Each structure stands twice: as C-alpha cells, then as structure tokens.
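Here the complex is missing one protein chain, while the rest keep their positions.
Note that the chains are named A, B and C in the order they appear, and that numbering of residues resets to 1 at the start of each chain.
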Amino acid sequence: MERIGFVGLGRMGRPMAANIRRRQHPMTVFDIADAPVQALEALGAERAGSPAAVARASDIAVTMLPGPREVAETILGADGLLANLRPGGLVMDMSTVDPETTDRVAAACAGRGIGFVDAPVGRLAQHADRGESLFMVGASEADFARVKPLLEAMGSTIHHCGGPGAGTRTKLVNNYLAVILCQLNAEALSLGAAFGLDLEKTLEVLHGTTATNGQLKVNWPNKVLAGDTEPGFAIDLAHKDLSLILQAASAARVPLPVAAAAREAFNAARARGMGRQDFSAMLDAQCAAAGVAPPRLKG
Amino acid sequence: MERIGFVGLGRMGRPMAANIRRRQHPMTVFDIADAPVQALEALGAERAGSPAAVARASDIAVTMLPGPREVAETILGADGLLANLRPGGLVMDMSTVDPETTDRVAAACAGRGIGFVDAPVGRLAQHADRGESLFMVGASEADFARVKPLLEAMGSTIHHCGGPGAGTRTKLVNNYLAVILCQLNAEALSLGAAFGLDLEKTLEVLHGTTATNGQLKVNWPNKVLAGDTEPGFAIDLAHKDLSLILQAASAARVPLPVAAAAREAFNAARARGMGRQDFSAMLDAQCAAAGVAPPRLKG
Amino acid sequence: MERIGFVGLGRMGRPMAANIRRRQHPMTVFDIADAPVQALEALGAERAGSPAAVARASDIAVTMLPGPREVAETILGADGLLANLRPGGLVMDMSTVDPETTDRVAAACAGRGIGFVDAPVGRLAQHADRGESLFMVGASEADFARVKPLLEAMGSTIHHCGGPGAGTRTKLVNNYLAVILCQLNAEALSLGAAFGLDLEKTLEVLHGTTATNGQLKVNWPNKVLAGDTEPGFAIDLAHKDLSLILQAASAARVPLPVAAAAREAFNAARARGMGRQDFSAMLDAQCAAAGVAPPRLKG
Partner (left out) sequence: MERIGFVGLGRMGRPMAANIRRRQHPMTVFDIADAPVQALEALGAERAGSPAAVARASDIAVTMLPGPREVAETILGADGLLANLRPGGLVMDMSTVDPETTDRVAAACAGRGIGFVDAPVGRLAQHADRGESLFMVGASEADFARVKPLLEAMGSTIHHCGGPGAGTRTKLVNNYLAVILCQLNAEALSLGAAFGLDLEKTLEVLHGTTATNGQLKVNWPNKVLAGDTEPGFAIDLAHKDLSLILQAASAARVPLPVAAAAREAFNAARARGMGRQDFSAMLDAQCAAAGVAPPRLKG
C-alpha cells in the first residue's frame, strides 16, 4: 500500500486526509496549525515537522493549500516536497491555483522524474466531510490510475479531464460559471423585486425555461433566498477565483467582458463589508445597490 | 362562445391564431401581409381591413406585434382597437414590450371599461406551431379566467404571474437570464477552448455542478455546439430584448452591470454580421474575438 | 428681418430666445408654462397659443425641448410646426435628441420644402444667460447662412459640423467624452483616496501628463472638488445622454463597452438618490461605493 503524505489540513484538507487515512494508508501529515494535526494523529497518522519530512516519508504527497504562493513554496521551495521525494514519487496538488503555477510545478516534477496530478475540488466543505467531493483531475493515465484509490476515498465524483494541468483549467471554467451565475441571478431577481413581482411565481417560471441554472435551483433556495448567508463559499473566495480566472484569461488573450464586470460587482460587495457572506448574498449586495428590499422565500 | 380578433400574423402570431381558430371560435384577423390572412381564411376566419374593423367584430382582441411602437399604434391609435371595442370587451397583448408601454395600454383600457391582459410568449416558433407555447400572464382574476381557454388552445404552460403588467415584467426577467446565459457560456467555453480542454469532458463536469444552466444543457447541444446556427431566436432579437431590459432597469433605477457588458457583446456580434444567427452563436462571436476555434460536439 | 418663432422656454430656451429678441427680430413664442412667456412678452415678443400658431407667424421656427418625443410631436404633429410653416420656412431644432429623430424630422422638412437645421447646445445654463453658448450645427450651407445671425445672438462659439444631422451626432460624441470623463476621474480619484494620496499633489501630477482632461481641469475644481454639487449638469441628464448615445451606437452597431459600464455607474448613483446632483458628484457616488471619504480641495 502506498505511503501518503498530506500537507494542508484546513477546512477542506482535514476531512480529505481523514478519509484517506480511514482506508488504512500509512500517512504522514504537516500543517502550521496544531489542532488538525492532532486530529489526524488520533486516526493513526504520523506528524512531520516540515513538508520536507513529509516527502521523505511518502510515496505520494498531497497538497491542499490556500493559493498559488503557498503551493509554489511547499512543492518547489528549497525545503519542499519535490527536493525530498524519491524518484518514482508523485505529487498531487488539490489546491485551486492558476494554470501558470500548475504548469510550472508540473514541469519541475517532470524534470525530476516525479509524477504530478492536479486535482482541484468541487462542491462544499460538508461534502468533503462525507467523502462526497467532486474532483477535476489532470494526469497521465498511469498517474491517474495510481491516485484513483485516494480520490475514491475522498469523493464520489471523479472527472479525469485530460493530462497534467487539465484539472486546474477545468476548475477555473467551472467556477467562472458558478460564481458569475450568482451575479446574474442577483441582477435578475433585483429587477424582479423592483418590478414588484412575486418571487415564488417568478422562480416557477424561470425553472420551466432555459433561464434555469444550478445556482438558482440548487444553492440559492437553501441559502440567500432562505435568509441564510453563512458562507458555504464566501464572496471573498469567489472574488479571488474571479481574479485567478481573469488573470489566466489575460495570459491566454481571451477577453471576458462579463467576468470583468462581475468581478467589480463582487469587489463592491466586499467594500460593503459582505466579503465573508455566502456568494449567493450577491443578491443582497445588488439589491442594496438598487435600493430595493432583497426578496426571500415565504415560510 | 366569445368572438376573437387577432392582429399580427407573423411567424408566431399565425400558428397561435390558427390554434385558437381550430377550437371553433368565431375569428376576425388583420395583417399587413396577405398570405397569412389567406391561411387563416382557409381555416374559417374572417378578413378585416383594419384593426378598427377587427375590434368592431370581436369580444376579445389579441395582438402579437413586433414591438412597443406597433402595439401602441394598433391599440391606442385613432383607428385602433380600443376606440372600437364595445364596453365589456378585452384586449390581450402577447407582444414583447417594455413595462411602460404595457402600463400605458393597461391604463387606457381601464379608463374605458375594457379588460386588459399582457401575455407574452416563451419558447420558440416550433412550439407555437404545436400549441406548446409558454405564457407569462398579467391579468385580474376575472380577465384571466376569460382568456384561459384561448391560452390553452395556444400553449401547454400558463403562468398567471400577477395583475396587469406582471406578464411583461416576468418575461423581461426571464429573458434577461436566458439571453445573458449565452454570453456567459460563450466566455466559459471560449476559455476552455483556449485552454485546450475537451468539450465533452468539460460539459460532463459542468452539468454535475451548480454551473449547469438551461441554455447550456437544453438549447446549445442542438444548436451552436452541433454546428447549427440557424436562428431559433436570433442575436438581433436577443440584443433588442437586452435593450428593453436595460431601458426598463434604467427607469426603475436598477443598475445591471453584467447585462450592460453583455449587450455590448451582442452588439459586437451584430457588427460582425452575425445578427441573424441563433443567439447560441454568441459562442462563435466570442471565440472569434479571442482568436480560438469555436468548440463543437463530436459526431 | 426674418420673423422668428420659438417653442420651449425652459432653463435654456428662455435666455436663448431673449438674446435673439434683443437683436430686434420680430418674435412669437410658445410654452406650456406662463411665466417664461410673460418674460418674453416683456421684451416685445408675441404670445401664441400653440406651435401651429407660432409657425403661422414665423419664417424660422426654433425648438428647444426636453427630448425626442416632444420634438417629434411639436414639429411633426398634426397641429405642429411643419404643417403650418409656409414654403421657404425653416425649422431649427436645438434640443438634444437621437440621430434617428433628427433624421426623421429633417426628411419630413425636406419633403415639404422647409429648411432644417439641427443645432444642439454645448456649455451650461449660465453661458446661455450671457449669450456665450457653443453650438454644434448640422445644416446645408444656405440654411447655415440663414440661421447664423440667430446663433451669433445666442452664443459665442459656432461649429458648422456638416449637413443636417451632423450637429446632433457631434453633440453625442462630445457628450460621450464629457460625461464618461466624470466616471473616469471618479474611479481615479477614489483610488487615490483609498491609497491615502494628497489630492493637490495628485492633481499637480495629472495635469502635467496626458492624463489631464477638461472635466478634471476646468469643471471639477469649481464643483465637486470644492464641495459644490449643485447641478450645472445633473447626473439624471448625464444618464439620459448616455442612454441616447448607447441607443444610437446600438443602431449603428458600434459596441461601446466603457460607455455601457459607465451608464450603470450613473444609474447606481441615481439609485443612491443623487440624480439631481452635478455630474461631477459621480466622485461622491464612486467613493461611497468604495467606502472611502470623497477627496476635497483644501481652503
């Protein structure tokens, strides 16, 4: 059985690592916080003092980190994973980063005979808890076969999107739609509110036409439309993703006028102090900008 | 049985009128073109020489016209419907117009003891042919009961959205989403194309998350993604609807930054000479702007 | 000396008419308000009961009206100017309207042997008071020669921009820049404020580079930067002009992405209740959106 290293035990990483460990893989973990490391120790994992130590004890090293800078440091740094894995090892980065970072890490791994998989995560933290995450995976066939048991331990839907880098890129395309749908729905429902339309009747119409969408149908009824703006996915994070998307699109010379307009709307919501609310609360930000009461489902 | 008048026998109006006539309502029709009038005569309708003549022969007068100007002239003009209907008559406007026009017509009808219903049409021309249209209806309960048999003759889904004006307003909110989803999907898939992602795999991912939407799932696979850009609903019409929406939002002081960015994208597609293509062809316009080949489904 | 008719004695029209009358032209005037008509009578003008009566008493009929609808009714209506002017007469419209309206009126005049001049007005109401307005004129050479003495009575700068319609179009291009510069300066200075920069030093830099612009250099120091947001030109009017510009650009298939974004910013300022403030107060709207204190000049 492969020995697994796991770096990054935050709100997502911790249950993901736990779900791997429960399948009895030998596991070594590292995080700058103590509590999640203790939690993994309680499940039988070993504590390491650095990413380097994780690498020396592992065949496959998994990273789940906040962003591009942490990923680059942890994997490529002088005291990082790549410099300390044995040949034949493999790095699987599950963080959400820009394609440039993924490609840089992938090339560095290839240059040292280390496998590389990018497998960013879809769905929310609660899904990770229950081992029901969705993964968008970029990997060679051989590397994919190797990490597949781990992914199956952590999630219920696995998309092998293409070679290295395809996971990161698919995630950006997916999040582009999911995030901007929030601004789209916000504009539509604020207009409905200003028009004095009944929310329930409007939704009934929308869900019977091609206007329907996953955010409005699945996420919103349990979140902002029910008055719950606790973050499943926060406006600050959505704004960060939009920034990554626009940066990647700029590098690829793909103009994205709607994404650009939406990012400024998210930024305006942050200026209103709403950055830590759920991204469906873009409805409330938009209604505040329009001076109308945000609509809510009855009862 | 109520005597029905029908003004406006275009691509939508003609099958709608025919479907009413097939239920054996006495019917008088008017259009500036001769061919559709002959077609209705063949079904037993009477030809009238003017909207006024239609009004004098009808209890309920239905209008299905290109836009606000034609609606105002036909209903409110000196030689129009309102001036020639008997008290107790009813006007049902099924055109897509701005709320200001609907409200003006509704108020004029109310002022003369004439009922008023706004019932704009969802779905495409083929649905109208088969009597499977969707209607968003603004009407008092009494007026709604009176037109319901007609709506049932023409369509399969009827939403009574509220009092007079609610139909027109709901249609704008609905079309806001359906139309802008095309630009949203265009941006997302052009980015995927620039990233070199496989279209089928990307769609498989998107439809398993909240990124999914009615345009991408229902309309696009049969239209632009299959290489068919014949208009079910043309870019020129989508652009016209966006203009109506932004005008109504301006009047209501609701800022719509994403709608505004999208309208200019539709306008840019028109400048490329694509105005008569299906609105899903916004994908091709966006890919042309980004300099990437537009993705198509295989086989 | 030509007999002059003047319809529309609002904040701009009244001093303009007065300045013509002071040159001793016989003059007949009409307005729905009584006070400005009395004021012109005091200067020796005749009062008429309708636009038609103005036309019958005049060789040249001038209009200065709120917008396209009023212009079309007053000039083209059954009881309007065109139907009542003698052959050889001339209509000069000085209102700000869309090119489509100007072209429609020009064609109707040409069809009846009546001259037509479009001569919208630049600068502010105070300039009109002092006979220092700027005019952008669309006219044939012969018609231009005929109205030139009137324009010289009302203003100090006269641009003959081309044939009929060129005045209206030049005004839209000019107002496009003047209005959007307000949003541009607002974004720049709000960023400076968030950065903690000193306003005076920033302006000193900007005016020494190509970043300088007429709004920031000429208008703003006396208005919003001095804390004066009384309207020289109100945000509501700027928003109306942007709407005309975008409508004309849509008709011409010219995409204007920055104009579209700016219009929504103006609309958001209106939603904040700032529609009657000077258009330089877009600075305050933008600073409110960004959550920073709006910068002001010292002393």
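Quick note on the criterion: a contact is a pair of C-beta atoms (placed from the backbone, for glycine too) under 8 Å apart; a residue touches a chain by one contact, two chains touch by 3 or more.
What you see is a predicted model, and the numbers here were worked out from it, not measured in a lab.
Interface note for the absent chain: among C:A33, C:A252 or C:A293, the touching residue is C:A252. Of the listed positions C:I114, C:A128 or C:A166, the one in contact with the omitted chain in the full complex is C:A166.
Hidden from this view is one chain, which touches chain A at 239, 243, 247, 249-250, 253-257, 260-261, 263-265, 267-268, 270-271.
Mapped onto chain B, contacts with the missing chain fall at residues 257, 261, 268, 271-273, 289-291. For chain C, the residues in touch with the chain missing from this view are 99, 122-123, 134, 136, 157, 159-162, 166, 169-170, 172-178, 180-181, 183-185, 187-192, 194-198, 201-202, 204-206, 208-215, 218-219, 245, 248-249, 252-262, 264-265, 289-292.
As a convention for this text, only the chains that are shown with their structure count from here on.
Annotation: the chain A:chain B pair of sequence copies touches via predominantly the same residues, more than half of the used numbers being shared.
Taking each chain's centre as the average of its CA atoms, chain A and chain C sit 52 Å apart. The distance from the centre of chain B to the centre of chain C, each centre being the mean of the chain's C-alpha atoms, comes to 36 Å.
Among the residues of chain C, those touching two or more other chains are numbered 257, 261, 268, 271.
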